[in-house]
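All protein chains of the complex are present and in place, except for one that has been dropped.
Naming follows writing order (A and B), and every chain is counted from residue 1.
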Amino acid sequence: MRDWNLQGRNRDERLARAAGLADGKRVATADARALLEAVLEPGDRVCLEGNNQKQADFLARTLASVDPARVNGLHMVQSVLALPEHLDVFERGIAAKLDFSFSGPQGARLARMVADGRIAIGAIHTYLELFGRYFVDLTPRVSLVAAQAADAAGNLYTGPNTEDTPVIVEATAFKRGIVIAQVNELVDSVPRVDIPGGWVDFVIQSPTPHYIEPLFTRDPAQISEIQVLMAMMAIKGIYAEYGVQRLNHGIGFDTAAIELLLPTYAESLGLKGKICRHWALNPHPALIPAIEAGFVESVHSFGSELGMEAYIRARPDVFFTGADGSMRSNRAMCQAAGHYACDLFIGSTLQIDLAGNSSTATLGRIAGFGGAPNMGADARGRRHASPAWLKAGREAREGGGQMPRGQKLVVQMVETFREHMQPAFVERLDAWELAESAGMELPPVMIYGDDVTHILTEEGIANLLLCRTAEEREQAIRGVAGYTPVGRGRDRRMVENLRDRGVIRRAEDLGIDKRMATRDLLAARSVKDLVRASGGLYDPPKRFRNW
Amino acid sequence: METLTYEYRGGRPVNSPPPSVLVGVVGSGNLEVLVEPAPLGGLCRVEVQTAAVGFGATWQAVLDDVFARHPLADVRISINDVGATPAVVGLRLDQALDAFAGGTQP
């Protein structure tokens, strides 16, 4: 007779080994390492919760300190590698294989360790893709997560930074895995239940509150007049043109400039109520003036942002909040929302090639992908219509006699040169060389050219939907690439022809007076202006203050 | 540091120009542009001191377009640059030359 419950029995064995360490579900802080050594087995698939913002930092330190003779060969499956400990576990031989999405600050060290053969990378995923695999072939055996508080029954309260926790715990708990949570505090009753106690096996109080990175705060003081000009073009040339109501913004000063121009420039164009009403977006402080001006009806978030807690609590009509008043974020849900329910994604990148493929990969760094690929890809499974989606689809198919369907607007917004005169437009992405040197099967492309609908630079907007041939597409891109070698290599006659057809539109073609593009147009020019716009509710991290 | 000089012909002199116009600041990613009337026999001369070495062709392309927008004669344009991007260079030159031709300091 085949045993159909091997996983359940194995789980019972693990729990039995840990029984002496737990009082109910609570394990003493000092016993954290002993707990991990008791429940982990060599070769386990482990999810160590690393998010964009919230980090299970105490459990990361603890895992990096276990005895490699007892715990080794782990297969780490986590969305973000943010902390040094996330790589220390490989250096110490505790872990051997890695499947992940984004490695931002650890990208350079990761590349070195891969080159040295210390880490075997399974694949680099987009978020939804990795979360999907949690339920298919990368289900964690043990998950180490972080929450704000737990009660005696193991009910978890994550606070505003719910982020990845629900998807991780769901995949682990319902496949007979083990869920261990570090919490900032043990309480009698949690303000709300974000994760039911029945899905959680152990809770440990962390010696210090979990680390949260303020990743989405951009100081308006650093926005340049060129970025203001580009934001004006985005609003007038794309948002107004398509009537974009539902959207996601990438992270950066370019998009922060758009957010800060809504209550001023967009308002002056009479666009309130006509654009930017619904957002899949983290609570960007730069969005405060637009919210206060009545532009924004709803915002659902992947994660929270440090300092925005009281403001969010005071604007429950806009944000998704629990009965306790604090925000509930959810990366998996918001990624799905951004992919299927938004009409537009706009974000920056480091390099764009002649086909419109864009990449943030640089040599010597394996950075992985953030949220951009899921946001910045046409949702082939979308069926509901909206004016913006239909217009984009019409433009792409005009005259082709094809089955009508819509298309997502995917906008890449870059200055033609980055700092130190690095051109943003290149003949060949660095991603190719990185793929060769790191032994990847594919060049790491953030957004594929066939998903990009518009490229916006200080030189104008290239509408790739209207290009009918690969050559037109290339010249449209060259036509907004300014004085980069790619831009100087344009066919001037063809570019002027594309401009006549409206494929390329310069600021003057859009009726934008470049002399208006000054910082005076920003609804907030400093973090302090944002605090004042929030009525004192926004409490920025101290590194962003100048008071 | 690199010194670059460019000369343009075929422009028109400005009637009663201001004694000079200065725009911008010599800071990282920025530049200062000084525009003065000068008896150059109809030439427009641009002298660039730049911290970013090896971008002569880029300067040429940017300045060609600037001259096409502002065809001026008997003008001396002096630039101190700290690696400004072409976008910033074009913006500052437009600001400076608009002010010079319009006779107002921005």
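What to note about this one:
The working rule: a contact is a pair of C-beta atoms (placed from the backbone, for glycine too) under 8 Å apart; a residue touches a chain by one contact, two chains touch by 3 or more.
Everything that follows uses one rule, which is that contacts and distances are computed from a predicted model.
Hidden from the displayed complex is a chain whose UniProt protein name, among "Cytochrome c oxidase subunit 3", "Iron-sulfur cluster-binding protein", "ABC-type dipeptide transporter" or "Malonate decarboxylase beta subunit", is "Malonate decarboxylase beta subunit". Of the options A:Arg313, A:Arg418 or A:Arg532, the residue whose C-beta touches the omitted chain is A:Arg532. Listed for chain B, the residues touching the missing chain in the whole complex are 1, 19-20, 22, 25-27, 30, 32, 34, 36, 49-51, 78, 80-82. By the touch criterion stated above, the residues of chain A touching the omitted chain are 221, 519, 525-526, 531-532, 536, 542-547.
In this text, only the chains that are shown with their structure count from here on.
For chain B in complex with chain A, the touching residues are 29, 52, 55, 57-58, 61-62, 83, 85-88, 91, 94-95, 98. On the side of chain A, the complex with chain B involves touching residues 224-226, 415-417, 419-421, 458-459, 482-483, 488, 514-515.
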